[in-house]
Structure formats: structure tokens, C-alpha cells
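Only a single protein chain was left out; the remaining protein chains are all shown in position.
Residue numbering begins at 1 within each chain, and the chains themselves are lettered A and B in the order written.
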Amino acid sequence: MQFFFEVLIGGLLAGVMYSLVALGFVLIYKASGVFNFAQGAMVFFAALTFVSLVEDGFSFWVAFLITFAAMVVIAIATERVVLRPLVNQPPITLFMATIGLTFVLEGLSQLFWGSQPHGLELGITDMPFEWLAENTGMFISQFDLFAALVAGLLVAGLALFFQKTRIGRALRAVADDHQAALAVGIPLQQIWVIVWTVAGFVALVSGLLWGARNGVQFALTFTALKALPVLILGGFESVAGAIVGGLIIGASEKLAEIYIPQFLNAPLSEAWGVSVNLAGLEIWFPYALALAFLLIRPEGLFGEKHIDRV
Amino acid sequence: MLYRDAGQFKDTYSADQQIFPIRQDRIGVTLVLLFAFLVVPVIGDQYWLSAILIPFLVFALAALGLNILTGYAGQLSLGTAAFMAVGAFAAYNFVLRVPAMPILVSFALSGVMAALVGIVFGLPSLRIKGFYLAVATLAAQFFVVWALTKFGWFSNFSSSGVISAQKVVILDYVFDTPVRKYLLVLAIVTVMALAAKNMVRSSVGRAWMAVRDMDVAAGVIGIRLMHTKLLAFAVSSFYCGVAGALYTYCYIGTVEPEAFNIELSFRVLFMIIIGGVGSILGSFLGAAFITLLPIFLNTYAEPLAQVLGLQLPPGIVSNLELIIFGGLIIFFLIVEPLGLARMWQIAKEKMRLWPFPH
Partner (left out) sequence: METFEVDFSDLTFSAAAEVDAFYDEIDRQLAASGRRWYFLVIYTGCVITPVAWERFAERGKSANINHGLGTVRVGATAQTRDAIRQDAGRSFFRANIHDTRDQAILALGELRKKQRDSLPAAEDTFLRVDDVSLRFGGVKAITGVSFEIKRGEISSIIGPNGAGKSSMLNVINGVYHPQEGTITFLGNKRHDMDTHEAAAQGIARTFQNIALFKGMTVLDNLMTGRNLKMNCNFLQQALYWGPAKREELEHRRKIEEVIDFLEIEHIRKTPVGRLPYGLQKRVELGRALAAEPTLLLLDEPMAGMNVEEKQDMCRFILDVNDQFGTTILLIEHDMGVVMDISSYVVVLDYGMKIGEGTPDDVRSDPVVIRAYLGATH
């Protein structure tokens, strides 16, 4: 039973990490209606830049600031080169443009910093929390808890930002209709730079946490793909949805990884007469879950229902 | 002034609806086909045939398949490689377990298997659209690769799921040289391209485009959405499946499920974005572009750097490739969203008027 809780909590905390990446997506989608496939590449770029700077001798905070500045530059460049020429194009075009952006960022990252994997130290170790281990016998990582805390703070801050500020309102207008927002005098370009910068900040934080956990390597770009099932469950436009979705995906992924092979390997092997090993199904399980969810509720838990007017 | 349709009047609807209405086009295409079938086998060297032309044709076929689904029917798919994998492994198993079956029939049946898998993963398209559908196809992508690796039966219990293609023998004629493989692939691709062109200019193609452009209106005029979407998935996956089989049997030879990964799916997607979505010609142009670009870079990056006096660190070419690909996608989406095919069309229109400016 204890093991179950351990797996569950481990999954929830992993889910928090997914939520972080999903958050970056939600920000950009909420504010500009663009599904930014390049978020994963941004995470990779941020992590790689930071790590390389630290290895070159810069201190933590200096490296952090320089990397953040780099993300701002990327935001400005993206707005100028990619978004501005494509204003008011159908969403699918913008989506494909972000795929192109992904490749550019990946290539640039490795061009500047090389392609070896790096380790990242944040000072918090991936060791079990002693107090919990002693009192409940459960092994839960300090690092995971720390990540959850950071994510929570970030989410709270962002939620406030969107709901309470004037800029937040402007962002929501832009997400709805670019041309209408322009017509009302909302400075589209500035808004986009702001949004992508904030998303860049989220990517930086995600990059640090993920990088510390799994090492900074090319596979980090695929975290973007991991966030997709989260977004589907939570809805593309909801910050709360990103959190809840992340938790659900993280938990179910871990649970499926451990328990499905445990329960199904033997019966299936017997039934089919060959040795069956269902290990590794966490690669596709989140997607299948998201898919099943989509069929029941296409707009996600917190998403807005889409009504077509004919 | 050479490329004019002056004087070419069509007096039957049949003539008006032919694939190449302008005589110069017909002559041009005939010449290209004659060149491809008769001249290339004679002058082509091994490298050109095996490393450039055959993969170009195989990927053109996969691009055709994806274009039918995403370009014509408007259903975004990121699972192209998965359907190719199904085709490859199905062909392998047919040839292995039913040796009496002619290999062309095996290829066709492997396409049918891929089509069935395509229909299953296309079912969600009845409820979901756009990016969400892309996720369903991603599920297909990851699941298929996992299943082919996990269940040893598919690869005849070889380690890590590797399969080696058997020899291609048709009517006692062995296709083992690059020239023979090239001609086989060329023949299959030509026939399937013609079939695709016929489909997209008939009512099934119009139904696909209607669903893409405005599915509510399509439903109102009586088009059956479910039937149309699933047919698009089926036909598209058939094409990708056959492409996968050809990829294994006439190009790579030894293949494992991991080779049909998401990067391959993206590659084919780029082919149709750059070549032109919703265009048969575009599939070919895009495939040519994406096949030739890395070779171009590989060959010319070093000499160019030397000329410019730059020192190229190792691994730069693959990164450059990434940057250039990405940049080109963005460029095309801004400048010409309909890709190379549209640019070709515009060029032809300008040629019609030449030497006049308009």
C-alpha cells in the first residue's frame, strides 16, 4: 500500500514538472492563439545556455540573468521574424511556423554550445526526504518537492497576472482576434514580445528543473511532446487546467508504468503462448489517455466549448 | 512565347478536364517520363540511383500519402512514419510466412494493413479536429513503434526488432541491382501518383477538399463526413504503407521499428509544407528538396567554408541542416504558404506571357 502511495506521489510530482512545460504553452496560446511547438526547444535552449555559462565560470545568478536576456532576445526576434509577417493567418500555419522555429532553436543551441549532454546542479539533491522516510517509510525526493513548490509559486503569480492586470486583459483580447485587438489600439507587437518573454522565463525555470533532474541533453526538446497530453486534458487555455492535467498525466503515467506490466504480463503471456513484457508503455500511455478523454470531452477539463456559428 | 496555350481550344469537356490541358505540358511530362524510364537507367551511376533517386521516389510516395490526408482532407497527421512501419513489417511478414504470394501482392496487402491501422487511428477524427487530432496521430506513432518492438512476432523474434528484407523476385526476375530496384520503384510510384491525381480531381477528392475547407457546409450538401474522413485516412495510410515496404525492400534493406520515429514523420510533413500542401506535384518537389538538401550541404559546406576561410567545427553540418530546414519552413509559410508547387505555377504563368510583363 505504501509502495502505491510512493508511486502515486512520485507520479504527481513528476506531473508538476509536466505542468511547468505545459504552462509555457498555455501562456502563449492564451495570449496569441498560437500553439507554440517550440516551447520544448526553448526549454532546451535555456537549459543548455545556463549550464554552459555556469561551466564557463559564471555564478548561478549571473548565468540566470544572461540566459534570461537571451530568452528576451529570442522573443523579440521571433515576434519580428515569425509572428509579425504571419498576423491573421490560420492557426495551423502559425503552428507549422513554430515547428520550423523548433528546428532553428535546436540547431542554434547545439551550434553555440555543442551537443554533449551536461549535468546540472541546483544544490538540492534527489535524495529522499529524511523525515518522511523515517516516519512513514515512504521515499519521496526532496528535489521533487522543491520543484512542486517552485511550480506552485510560478502558477500563482501567473494566474494573478492574467486576471488582475490591464496587460492580462489585453492578452486575452489578442488571443481572441488579432485584427480586432489591433483595431482597438492594443499594441500587438509589444504584447507578443511580453508574452513570449514570460513564456521564455517559464521555459528557463522548467529547463533548470528538468535539466537538474534528467541532465541537459537533446532529449529535453521532447518534453514539448510530453506536455501535449497535459494540454488536452486541461484545455489549451487554462492555467489551472495545465496544473490539474499535469498531475493527472504524471500520476497515471507512473502508475501505468509500474502496475500494468505487473498485472498483465503473466496473463497475456499465457493467453498468447509467448513471453509478453509490457514494459515501456509509458511512452504512449499518456497519449492514449488524452485521446480517450478527447472523445468524451473535446475541449478538456477547463477548456472553452467551441460553438460554430453558421 | 514558347509556352503558350494560344490556339489550343478545347471543344469537349473531356479535353478540358485532362490532367495536362496545355500541349507543351503534355510534351514536357512525356519527355520527363521517357527520360526517367529510359535514359536514367543507362547513365545513372550506383550512387545517384541508390542514394538519391530511390529515396526521393520512396519519400515522394509517402509525401503523396500525407498530402492526401493533411493537404487535401485537412486532417493534420504526425504519424506518417508509423504507417510506413506498418507497411514495412507487414510486407516482411507476408513474404516470410506466405512465400507463394507474389511480392507485388505482398506490397499491396501491406498497404491494405496500413490502411486498416489508419482507419483505427483515424476514428478520433470524427470527434476532434486540428491540433487535437495531431495528438491522436502522435499516439499512433508512439504506440505502433512500441508494439512492433515489444511483440517479437512482428520481427520473427529477432533482437530489438530488426528485420532484413528478402530478395525481390517477380516472375523469376530478381531485382537486386540498383537499376532494377530503381525501375521497380519508379513504376510503382508512377502508377500510384496517377491514381492519386485521378482521385483528387474526382468527386472523392472534392469531398476531401470540402471537408478541409468547411466541414459544416460539406455536411449540409450531403457529403458524409465520417465516410470521407476515414477514406482519407485509409487511402493515405495505404500510400504510406507501400512507401514503407518499398523503403525496406528497395532502399535500406535492414530496418528496425525505431527507424520509423517521429523525426521521420516530421520530415515527411516538411516535404509537403515546402513542396505544397494540397498538390500532387508538390509532394514530388518537396521530397526532392528534402532529399537533396542534406547531400548538397554535405558536399558543399566544406569547400565553401574553405573559400571563406572559416574553420568548421565537427557536427556543424547536421546543425546547419536543422537551422536551414527550420528557416525554410518559416520562409515558405510567410512568402508562399502553398509551397514550391505554387511557385512553379506562378513561374509557368509568367512563362505564358513572356516576353510580355503582364
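We take it that contacts are C-beta pairs under 8 Å (C-beta built on N, C-alpha and C of every residue); 3 or more make two chains touch, one makes a residue touch a chain.
Predicted model, so just to flag it, every value in this text is computed and none were measured.
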(request) Decide which residue listed in B:I54, B:L231 or B:I316 touches the omitted chain of the complex. (result) B:L231
(request) Identify the residue among B:A36, B:V112 or B:I223 that touches the chain left out of the display. (result) B:I223
(request) Would you mind spotting which of B:L104, B:A195 or B:I295 touches the chain that isn't drawn? (result) B:A195
(message) Using the document's definition of touch, tell me which of B:L66, B:A90, B:A165 or B:A210 contacts the absent chain.
(response) B:A210
(message) Suppose we count only contacts with the excluded chain; which residues of chain B make the list?
(response) 13-14, 17, 195-196, 198-199, 202-207, 209-210, 212-214, 216-224, 231, 235, 278
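Methods note: only the chains that are shown with their structure count from here on.
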(request) Averaging only over C-alpha atoms, locate the centres of chain A and chain B and give their separation in whole Å. (result) 32
(request) Sort out for me which residues of chain A touch chain B in the complex. (result) 35, 81-82, 85-86, 89, 91-93, 95-97, 99-108, 110-111, 114-115, 225, 228-229, 232, 236, 274, 276-281, 283-284, 287-288, 290-291, 294-295, 298, 308, 310
(message) Residue numbers of chain B touching chain A in their complex, please.
(response) 76, 124, 127-128, 130-132, 135-136, 138-139, 142-143, 146, 150-153, 216-217, 262, 266, 269, 273, 315-316, 319-330, 333-334, 337
